[in-house]
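I am attaching a structure below and will ask some questions about it afterwards.
Removed from the display is one protein chain of the complex; every other protein chain stays in position.
Order of writing sets the chain letters: A, B and C. Residues in each chain are counted from 1.
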Amino acid sequence: MITTKSKSQAKVAKPETKTRIHLNSGLKADGLLKLYYYMRLMRGFEDSILRLYQQGKIVGGAYSGNGNEATAIGSAFALEKDDYLFPMHRDMGAHFVKGESVLNLMLQHLARENSLTRGRDGTGHYSDPSLRIYGNISHLGAMVPVACGAALACKLRKEKSVVMTYIGDGGASVGEVHEGLAMASVMRLPFILIIENNQYAYSTPTAKQFLVKHLSDRAVGYGIPGVTVDGTDVLAVFRVCREAVERARKGDGPTIIESVTMRMHGHAAHDNAWYVPKKQFEEWKKKDPIERFEKLLMTEGVLTEAKKKELTKDIHAQLDEATNIALEAPYPPSEQAAEGVYAE
Amino acid sequence: MITTKSKSQAKVAKPETKTRIHLNSGLKADGLLKLYYYMRLMRGFEDSILRLYQQGKIVGGAYSGNGNEATAIGSAFALEKDDYLFPMHRDMGAHFVKGESVLNLMLQHLARENSLTRGRDGTGHYSDPSLRIYGNISHLGAMVPVACGAALACKLRKEKSVVMTYIGDGGASVGEVHEGLAMASVMRLPFILIIENNQYAYSTPTAKQFLVKHLSDRAVGYGIPGVTVDGTDVLAVFRVCREAVERARKGDGPTIIESVTMRMHGHAAHDNAWYVPKKQFEEWKKKDPIERFEKLLMTEGVLTEAKKKELTKDIHAQLDEATNIALEAPYPPSEQAAEGVYAE
Amino acid sequence: MPKTLTYLEAISEGLREEMRRDGTVFLLGEDIGTYGGAFKVTKGFTEEFGQDRVIDTVLAEAAIVGAATGAAIAGMRPVAEMQFADFVTNGFNQLVNITAKYHYRNFIPVPLVVRLPSGGGIHGGPFHSTNPEAWFFHTPGLKIVAPSTPYDAKGLIKSAIRDPNPVLYFEHKYLYRHAKAEVPDDEYLVPIGKADVKRGGSDIAVITYGTGVHWALEAAETVAKEGVEVEVVDLRSLMPFDKEAILTSVKKTGKVLILHEDTLTGGIGGEIAAFISENAFEYLDAPIKRVASPDTPVPYAPTLEEYFLPNTKKVLEALRKLATY
Partner (left out) sequence: MPKTLTYLEAISEGLREEMRRDGTVFLLGEDIGTYGGAFKVTKGFTEEFGQDRVIDTVLAEAAIVGAATGAAIAGMRPVAEMQFADFVTNGFNQLVNITAKYHYRNFIPVPLVVRLPSGGGIHGGPFHSTNPEAWFFHTPGLKIVAPSTPYDAKGLIKSAIRDPNPVLYFEHKYLYRHAKAEVPDDEYLVPIGKADVKRGGSDIAVITYGTGVHWALEAAETVAKEGVEVEVVDLRSLMPFDKEAILTSVKKTGKVLILHEDTLTGGIGGEIAAFISENAFEYLDAPIKRVASPDTPVPYAPTLEEYFLPNTKKVLEALRKLATY
């Protein structure tokens, strides 16, 4: 008959874990080490946040991108200085890659007066125009059209910047994601959407969110390229994103990238993820983005135990320093609450 | 490389204009004549409305589905009595197929007291639960989630009814369409969405709305079947819809059907469609849904000149009668405006 | 035998009772099934009612509200949960254009409930702390309730489910576990549209709802010691609101404080004040005062949020000013 179940068209990126990674990724040793460093920094930072949460020192909720480091870092690493980053709540590392300081993010989480939002908002909910970082809001999907608008601004000004943003497997159902993609595709905006398929939306497994095997198949309906990549493989993510960035920069329009990974913690610090089968965690633990990359770098001789030690120390020092400074920083004075609703 | 421009997967239904149509469509002569009758009635009705508009007797705007008769009628004809119809503004014929009277629709357009909405709303913006017709509202796409809800009710009650709804090539960009499809697909609701691609959304050509060749490719992203059909071929539309209805009724979930046609008039009666190239109208005029079906029926001996004359007379009589009654019907008394916001 | 329930438990119990009573009642929302809801209001529900009546949906509020509307029109009685009231903005078009206008346009009842965990005081920041009732208060066709106690919470959820109209049920997150009280064992309903005088008094009327009731009662105790008797009128229903109860209290006291957690300008308090000043002008002995949050988003830092939210102290100050006017 004339109708059949539609078949997936997703291009699935090949894994990048064999040798010759330098050539494959186009990255030299220092680039590779940077990827490693940022992944470690992201995990370290989020571990610090979770510790602070357990100590009752975080103001609201605390989210963790554990399992998502390769996606957050590999993607943001494909951006240039003048590109726009619109990260989501599992992408803490992307902020660092784009240049944000550990201290600023710590201050954000602790809602201090000298944070970028002066305590008015928390976590990654801030903007830093000097770095072209525009943080998310809680409403999932809502920033997608806004990111399109930044891409439109680039296009109108004939700038060569591109815009990268993210959405979860759950958030991908939100109407605004569709509207943004509809606009970005037909206008061929320099726009990249990374769908972080981490198997769960809060407690809801992907089986209750969609039928498709590859969320990158959403691209078919917009007539734009769609790719699915192993989101625990930082080099694969980087390569796929770099291609998408190049395409966007050339004026060839948007790409949807599905990065497949696992949310290794609960939805937020209050949630122990009891609804996730133990086996599922165990399977994914084997693909830990940091461990697998570390092993590769060691095998390749790019990383040594000594270097690792040094880097670990450096990261701890940074985090400790930022934590101490941030903890001692004051909350904003009460009366500030009433100010600044409007720009002057 | 690992990414390529996504390719269309649309199944394009074969045209149905050769002989043996009885067998192909599964319809006997009386069924075929009914299709023809409803298409003629739809055009006749809308011509009457346009005439009334020109006479200044229509309250607000007047829309025409000229060019869309095969889609409206072929689709609704695939429904059973207990199925739900959520039509759009180019589907006047679908109301008739589902059992609505010419008079009721005339009263709606003239906003009379004895119309189904008692003059509170116009055109196809009414509901008739006795026929399971639930009219649209102006906000395009908004009824898609509502139609899903009706399908969900059927599913929960283990009824065998299905729900059919429509959206335009323009309205297909609205976020609620996506949300509805996301829900309907993963829940495998008995739900059919017909995208009426009639080349324009008001003045905006499809080239400014999307890049894909076939809007049915949106189905790929939801893991459901997608079909593109010649929307001027009533039998092809009927067949494709009947298959979708059967699938839905069996519990196999939703289908997206793109019906390709042309809006042969302006957006509404005030708009002469100056922005549409003359040639485009001329090309599509050759595919007039009624003329081509009429020719086929004549060739097949199902329709004769005598029968056509009779049917034409009957339709005119119906329309004239309804018009006269409706024009004489009073507007609702003013004070009614304040009543009925809440159910008792 | 009355039992002690939290506000949250009272909502759960009301939902459960209605689901047992009426097979057309079903729930839909994000994470309400297996997980039992972000706040655990529907914990254990799938076990009793099955996944078909406690539906985990896709993450899409327009689809949730829309599907509830469609199911209601088709004869069911859906109760939709917004994970936080804040996310109702994503279902806004559905609610204000389809749901609210449906009966007026089509004479078909739309018996649905949307549950909206709302309010601040939990360090939720700008997107998890709002009180979005005023937008819907200005949308003809919706009913709105906002209980302040476990008793009202249970009685109103039951009435909301039985009402043939769409009802927005605002449940305050801070009260979930902070409000605890005895609730009768026997079935009861709290009628929609009826206020409740939570404390009688002859000097000043406080017209309020939700968290405001608690601040008002606390402040009333304090000023009582200063010889000022405050009447606390808990609206419970915001749409329709109980005009008679308001006028009775205003006429009795002659001085009015309107209090709500939602921001001031364009909040429900403005309408209540306008209603009073149009209909009880001759009885007023002092300007109508309002206490509400200032006109800003809800800030995140504890110092800022504390400044932002109304509290007992602010109510106290306003009462004392009114008392000496």
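One rule holds for everything that comes next: a contact is a pair of C-beta atoms (placed from the backbone, for glycine too) under 8 Å apart; a residue touches a chain by one contact, two chains touch by 3 or more.
Here the structure is a predicted model, which means the values were calculated and not measured.
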Displayed partners of the chain not shown (whole complex): A, B, C
Residue of B:Lys11, B:Arg40 or B:Arg112 touching the missing chain in the full complex: B:Arg112
Omitted-chain contact residue, chosen from B:Arg51, B:His139 or B:Lys213: B:His139
Contacting the left-out chain in the complete assembly, out of B:Ser101, B:Thr204 or B:Gln280: B:Thr204
From C:Tyr7, C:Tyr35 or C:Phe127, residue that would touch the chain that is not displayed: C:Phe127
In chain A, positions touching the absent partner: 84, 116-118, 120-121, 125-127, 129, 134, 137, 139, 142-154, 156-157, 175-176, 179-180, 182-183, 186, 340-344
Interface with the unshown chain - residue positions in chain B: 59-60, 111-113, 117, 119-122, 125, 137-140, 170-171, 173-176, 201-204, 208-210, 275, 331-338, 341
Residues in chain C touching the chain absent from view: 86, 89-90, 92-93, 96-97, 100-101, 104-105, 126-127, 134-135, 137-141, 239, 258, 263, 265-271, 273-279, 281, 284, 286-290, 295-297
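The working rule: only the chains that are shown with their structure count from here on.
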Centroid distance [mean C-alpha coordinates] between chain C and chain B, Å: 41
Chain A-chain C separation of Cα centroids, rounded to whole Å: 37
Two or more partner chains touched - positions in chain A: 173-176, 208-210
Chain C: positions in contact with at least two other chains: 57-58, 60, 62-63
